[in-house]
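With one protein chain withheld, the remaining protein chains of the complex are depicted in position.
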Amino acid sequence: MSDAPPGLILILEPSLAPPKRNRIRKRLEELGCEVRYIDGGAHPYLEVSGEVLPVRTISVESWPGVVRMVPLSRAYPQVAWGSGRGDFVAPSVVHLPGVGDADPPVSIGAGSFTVLAGPCAVEDAERTVRLATIAKESGATVFRAGAFKPRTSPYAFQGLEGDGLSILREVRAEVGIPIVTEVLDPRHLEMVADVADVLQVGSRNMHNYALLKELGACRHPILLKRGFASSYDEFLLAAEYILSRGNDRVVLCERGVRTTSGTVLDLGAVPELRRRSHLPIVVDPSHGSGSAHRVLPLARAAAAVGADGLLIEIHDDPIAALSDGQQAIAPSALAGLIDDCRAIRNMIESSTTELNPIPSDSSARKD
Amino acid sequence: MSDAPPGLILILEPSLAPPKRNRIRKRLEELGCEVRYIDGGAHPYLEVSGEVLPVRTISVESWPGVVRMVPLSRAYPQVAWGSGRGDFVAPSVVHLPGVGDADPPVSIGAGSFTVLAGPCAVEDAERTVRLATIAKESGATVFRAGAFKPRTSPYAFQGLEGDGLSILREVRAEVGIPIVTEVLDPRHLEMVADVADVLQVGSRNMHNYALLKELGACRHPILLKRGFASSYDEFLLAAEYILSRGNDRVVLCERGVRTTSGTVLDLGAVPELRRRSHLPIVVDPSHGSGSAHRVLPLARAAAAVGADGLLIEIHDDPIAALSDGQQAIAPSALAGLIDDCRAIRNMIESSTTELNPIPSDSSARKD
Amino acid sequence: MSDAPPGLILILEPSLAPPKRNRIRKRLEELGCEVRYIDGGAHPYLEVSGEVLPVRTISVESWPGVVRMVPLSRAYPQVAWGSGRGDFVAPSVVHLPGVGDADPPVSIGAGSFTVLAGPCAVEDAERTVRLATIAKESGATVFRAGAFKPRTSPYAFQGLEGDGLSILREVRAEVGIPIVTEVLDPRHLEMVADVADVLQVGSRNMHNYALLKELGACRHPILLKRGFASSYDEFLLAAEYILSRGNDRVVLCERGVRTTSGTVLDLGAVPELRRRSHLPIVVDPSHGSGSAHRVLPLARAAAAVGADGLLIEIHDDPIAALSDGQQAIAPSALAGLIDDCRAIRNMIESSTTELNPIPSDSSARKD
Partner (left out) sequence: MSDAPPGLILILEPSLAPPKRNRIRKRLEELGCEVRYIDGGAHPYLEVSGEVLPVRTISVESWPGVVRMVPLSRAYPQVAWGSGRGDFVAPSVVHLPGVGDADPPVSIGAGSFTVLAGPCAVEDAERTVRLATIAKESGATVFRAGAFKPRTSPYAFQGLEGDGLSILREVRAEVGIPIVTEVLDPRHLEMVADVADVLQVGSRNMHNYALLKELGACRHPILLKRGFASSYDEFLLAAEYILSRGNDRVVLCERGVRTTSGTVLDLGAVPELRRRSHLPIVVDPSHGSGSAHRVLPLARAAAAVGADGLLIEIHDDPIAALSDGQQAIAPSALAGLIDDCRAIRNMIESSTTELNPIPSDSSARKD
């Protein structure tokens, strides 16, 4: 028996016949686990260590004789604090080199506050260059715009696709700002990665595991948006798909979850994800609110809650916009928004009120 | 025909026979509306003014000949900006007189940032006095604690009830701090109002219209918590029950909504409710997170998003607590939390980035 | 130590210091529990019996030293199978005596299929008598209609209240059909109970524990509708409030839950509640769909899934209706609907495909 603490505990039925007990034990051992039998006062217990993660994904509680399975270890060892390949004990940081010699490198996480801004979609070269220039001048350090757009209706504008990527390449060179843009299809990965500094996985694709596996095999940073009806566990497991395949440059993005009364930006996700994971966390108050008038207050709130940055949608002509115009703010409002958020962030960092960013081992065990 | 703009528009079926059209018109007139018939190019339209609010609550779209009902006016005229009895054009403020001569008055709304703090439940006199003293010393200006507790299980602690009220009376006098406590039953209203400065309606009772009607008839300020699966409209209509019966001293409280992945504090509710209503808005990050480690960051975020105050749960001994211990913070953390929030609030008030707190008429028309 | 199986198990931190362990043990004993200490291989375990239900309602997992609390007993002993005062081992049946000498008694549960039909609200005496007559002739055996209506808007029709009750009294006598109607306020209980054969608790009041406590003290059968965002546990605990106060004549009613895409009738609730509880279960496909065209197929589905009956809304003039017209079916469609449902029900009862209505003890332990 290894000395590792058990990763799960099975509570068995009182006076379970030994052959049934042995079938359970044997099956667990076949699956790569070590099992210790405890003769409790009323119930027998099995303390299970070793390869428990696959066991957690099968319905052990439906096995005859099992009363309850109690998982104790983290479901996502690479993404969690204090474990994983790199033994993360400090928050991880995603670094982007500068675009040109004159352009500074960008980092996301661990003390920086990074703003990624731009229009929902690339609509034409002239507007895209103009918006990227304003974004950079306003303090954003990454430019976002979609060339491939996942749209609910087949009759909606689907993005300029390859032409959009060409425009983004031009913007990157001309304005000198790194690019984040969405990849929808594993077949486009090479083409998108050839232009983009950061690859975005949209909310609709957080459960697209075929895509996540490919992203785990590439070297680009990934901006992973939370699925619109996904739990924290599912979100972190999606990140684990990427890290467990070898790419540990992942930024988590909270962008709102669907509720019975519309989409709600879950700012409580930031301290919760922080407690569970070393990955940087940014917030998208644009999609998280769906309405321009709420972007400034929610951006400030995201800074106050401890996010490592923001994803902000800007547009200069709502009547001309081909997607999601109602949540884009005017480019002229961006600089003030960023100033406010940085001021809040500085205030928080200088506060001596305790935050406990890295949990102790024992409390970590409770998820 | 009055000159008031129509409060709703009906789009009728093309070439609807006049007798059917007239039945619709006549029914609307019976219900107190004025109706103007518009002969559109393809569809006929009815512009309806007068007593449209009751009409919005019946299923007009199921009437034969009606294609669509488009409501344009506010469903909650007393609660909305720029209308109602008092013609609210500035944010409303709820004032509480000081408890004793030496105690300052408290106001909620319009620039103040008010913290209401205390334990989930009154458990005993000694602890309650101690917590109230710390709350006051830490900067909270209202003390919260439940004497009547709405509990999911009949086997859970239901509160000390009358004895709890007696303790609260003692705390109020001894510590010199106003009291907010929950009222669950219209039959207890008098008894609770005799002790409390502010009456709380809990999330489970937001839809208890029998209770809301009674509260509309009393003179006490009401702290109205949002139902855990209620839309903004339902929340504001619950407030409208109280205002429309004559009591305009209502404070709205966002406390989280249920989602597919647990309760999520909806901080985007604050700017949305602000845009729709003149009422003060406070946030409960304790119930809105359900976990103590998230209370500080979410309290800061609530201040940043523009809330008028906070409801904070404190407790000094989780093993002794009889309800909801997991979300209470240590009393010693309260002062720092309040300092941080006030600093953020001051930063925002001095910001020149535009917020548009009071919407123009035309945009108001869109809800 | 009693011989009762433990009602909950605590998994403690490895090598928890004895004084901390003892504080936990002592607190559990103070709360009325018996505790057995198990020295596991890695973790210590506490097997806890006795008064465990109150302990389940406090946040034991937030106690220092506790890794996990695993509840094993039923949270609602009176409502669950095979336990409670009456030791329910067969499904319970709610009996209503006949209204007059010529009128047959009505029973709900255990083999009968009972239809409760009528308009949403009592609107006037003439229409109400007419609809009750048709309901009875069509095969419904209980008449439903609201005198007190819980409405989201204060400007909506709130019911005829006392006058509505008088009309219901008249209908009951004249038509000879028992009445179910909603009670909203504990202060109205006597007045409503004086007319009604069955008292309805609406979805908005499932969490109104002040009302539930009163209903537990009365002798009338209760039709308890599931809260629109309530879990099975919360629903059964609401019933437990009533049974634990002495009234075991409760009928559960599934009426749909709110989702991100509107209200969804949860027919899977029927076998799930059946597995957990001996109480009769009826289904409301009218509120559960919100649209008349879905009432017939969902009524058939409710019969097929094993419900003990239906709550059906009928109306004969949607333009005249003052509430919820869009989901009422024409009275003329009721008889066919009931025939179809009874035929499905008979088919199922004669089927030899196995259903396992009453779970074995061990599987029951898993909730």
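Read from first to last, the chains carry the letters A, B and C; within each, the first residue is number 1.
The working rule: a residue touches a chain if its C-beta (ideal position, glycine included) is under 8 Å from a C-beta of that chain, and two chains touch if they have at least 3 such contacts.
Predicted, not measured: the structure shown is a model, and the values here were computed from it.
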| What are the shown chains that the omitted chain is in contact with? | A, B, C
| Contact residue for the chain not shown (choose from A:L184, A:V198, A:V250 or A:I338) | A:L184
| note | Out of C:V94, C:V175 or C:A229, only one touches the absent chain, namely C:A229
| query | Considering the whole complex, which of A:P14, A:G41, A:G82 or A:P150 touches the chain not shown? | reply | A:P150
| Residues in chain B touching the chain absent from view | 1, 5-6, 9, 11, 13-14, 36, 38, 40-43, 45, 47, 61, 67-68, 70, 72, 229, 258-260, 362, 365-366
| request: Go through chain A and note every residue touching the omitted chain. | output: 23-24, 27, 53-54, 56-59, 61-64, 75-76, 150-158, 184-188, 204-205, 207-210, 228-229, 233-234, 237, 240-241, 244-245, 258, 260, 292, 318-326
| query | Where does chain C touch the missing chain, residue by residue? | reply | 229-232, 257-262, 264-272, 275, 288-289, 291, 293-294, 296-298, 300-306, 333, 336-337, 339-340, 343-344, 347-348, 351-356, 359
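What we mean here is this: only the chains that are shown with their structure count from here on.
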| query | Of the chains present, which has its C-alpha mean closest to the combined C-alpha mean? | reply | B
| query | For chain B, which other chain has the most distant CA centre? | reply | A
| Considering chain A as a copy of chain B, what rotation angle in degrees (nearest 5) results from a C-alpha superposition of the former onto the latter? | 180
| request: Please decide if copies chain B and chain C contact each other with the same set of residue positions, more than half shared, or with different positions, and reply same or different. | output: same
| query | From the C-alpha centre of chain A to that of chain C, how far is it in Å? | reply | 40
| note | Distance in whole angstrom between the CA centres of chain A and chain B is 33
| remark: Where chain C touches two or more other chains simultaneously, the residues are 61, 229, 258, 260
